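A short worksheet on the structure shown next.
The block that comes next holds chain A.
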Amino acid sequence: MKERIDPNLYNDLEKFGIDVGNWNECYHCGNCTATCPLTEKGSLFPRKEIRFLQLGLKNELATSAEPWLCYYCGDCSKKCPRDANPGELMMSLRRYLTSIYDWTGLAKRIYTSKIFEIATILVISLIVMVLYLNFTFFPSGEGAWTGNDGGVLINKIAPWKRIHFGDWLMAGTLAFFLITNIFNMWLNIIVKDKSVKVPFIAYFTEVFSVVINFFTQKRFNKCDNDNKPYWVIHLFLMLSYVMLFTMIVFFLQWFQTDSVHPVWHPQRLLGYISTIGLFVGIIYFINNRIKKAKENSKYSHYTDWTFLVMLFLTTLTGILLHFFRINGMAQATYITYLIHLMCLVPMLTIEVPFSKWSHLAYRPFAIYFANVKKSALKKQVKL
Partner candidate 1 sequence: MSEKKLTAVFFCDTRNGQTDTVDIPAIAEYVKKIPDVAVIWDSKTFPTSYINKIVRKIKSGNIKRIVIAGDMPGLVKNTFTKAMYLCGNNPKDVILASFKEYGAVTKADTECAKAITACSVLGIPFELAAVPDENPGHPETLVIGGGIAGIQASLEIADSGNKVYLVERTGTIGGHMAMFDKTFPTLDCAACILTPKMVEVGQHQNIELMTYCEVKNISGEPGNYKVKILKKARFVNLATCIGCGICVEKCPTLVPSEFDSKTTMRKAVYIPFPQAVPNKYLIDAENCRYVKEKKCGVCVKACPVNLCINLEEKDEEVEITVGNIIVATGFKIFDAAKMEQYGYGKFPNVVTSLEFERLVNASGPTEGKIKLKTQNKKGNWLFTKEGKEPQSIALIHCIGSRDIHYNKYCSRVCCMYSLKLAHLVKEKLPESQVYEFFIDMRAFGKGYEEFYKRIEHEGVHIIRGRTAQIEEKDGQLLLRSEDMLNDDILEQKIDMAILAVGLEPREDADAISKMLGISRTEDGWFMEANSNSDTVTTSKGGISIAGVCQGPKDIPDAVAQASAAAARVIQSIITGKVKKSIKNLQLENIESKAKQLSNVI
Partner candidate 2 sequence: MSYKPTIVAFLCNWCSYTGADLAGTSRIKYAPNIRVIRIMCSGRVDPTFVLKSLREGADGVLICGCHPGDCHYHEGNYKCLRRYHLLQKYIQQMGIPKDRLRLEWISASEGKQFAQLVDEFTESVAKLGKSEIRQVMETLT
Partner candidate 3 sequence: MDKPKLKLAVYWGAACGGCCVSVLDVHEALFTVLEHADLVFWPIALDIKYKDVEAMPDGHIDLTLFNGAVRNSENEHIAKLLRKKSKILVAYGSCAHMGGIPGLANLTIKAKIFKRAYFESESTINPDNVLPQTHYKVTEGELELPKFYNDVRPLDQVVDVDYYLPGCPPQTERLVEVFLAIVTGAQLPPKGSVIGVKEKSLCEECERKKTENKLIKKFNRPWQIQDDGETCFLEQGVICMGPATRSGCGWRCIKGNAPCRGCYGPTSEAKDPGAKMMSAIGTMIDAKEPEEINQIIEQIEDPAGTFYRFSLPGSMLRRKICKNT
């Protein structure tokens, strides 16, 4: 099939990246692809992605899963003889693809406009505040406000049911967006690719590998050896996040109690472990980005910072919340709870379907789709 070259794609995509070098400088020696420990026949990157970009083959880019298969060890950029920075291209492509999958167009706006992103966050924060003030008991009860009636009664101020309802409402909405986006991704990666016809059975046979990959991120581990701590911390962070997420979204009743459990109680233990995981991870990543220590932290897009900062604030307020609560500082607790929500909610709303968070979903699915395609291809070849 003939594809028309689109000279403007490069400019479009540039908006998703950081101004660091010039992908047009790539003269296609193939060093990056060969350096990459993750490339294999059938999924060659990053050189090919650069090529698609240079020639403006939008369709090729939109239908490729490869950007998600890259974990940005940065070797390709380090060894690039022309400093064309292929690693950063893959990063930018992930942003670009997120905007492609997102049918609402919000992702594109968030990724291409700093002001839009900050404004959205602020608006959502305000909405949360208004909602919180309207729908919780705060500040109606004097006692509640001061905590005079003995201890911190968080469920009185913010009854878990209501919060849970909000949780579910938000999770449902976000899940809707995310799932439709993933559907979009499926359309792009599998359906639009006419070169391979995927048999239905392949979707089942490959599920298992994806689950394993999700929980171990073993593909990430295959990346450069220098990245071992990176992989461990990222895995820990991810699992912690999932843990907390699960507790909040599914077990808020159990998690948000008015009575303080002993330290060894699984509720607290799990909470602590996850929090440590999150906090250490976030600090590690922020530190990396400040120091620009590694190839993958050298260049930071503002959305990278928003994600980290929001996550950091959420975690920090979470920790403070816990601290105030166990120390019985009711007033501080309640306010912190509000701030916590004001951080958490926009963080999730913006990040989950429209921004950086989404890689949590896109990565495993991309691997899944890639595997599905691969097995389909294998069968095709056998035929």
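Behind the choice of candidates: all candidates are chains of the complex that A comes from, given by their letters.
Everything below uses one rule, namely that contacts are C-beta pairs under 8 Å (C-beta built on N, C-alpha and C of every residue); 3 or more make two chains touch, one makes a residue touch a chain; residues count from 1.
Everything numeric in this text was worked out from a predicted model, so none of it was measured.
Engineer: All of these sit in the same complex as chain A, but only one touches it there. Which of 1, 2 or 3 is it?
Structural biologist: The candidate that touches chain A in this complex is 1.
Engineer: Would you pull the chain A residues touching candidate 1 in the complex into a rising list?
Structural biologist: That would be residues 27-35, 39-41, 44, 47, 79-83 of chain A.
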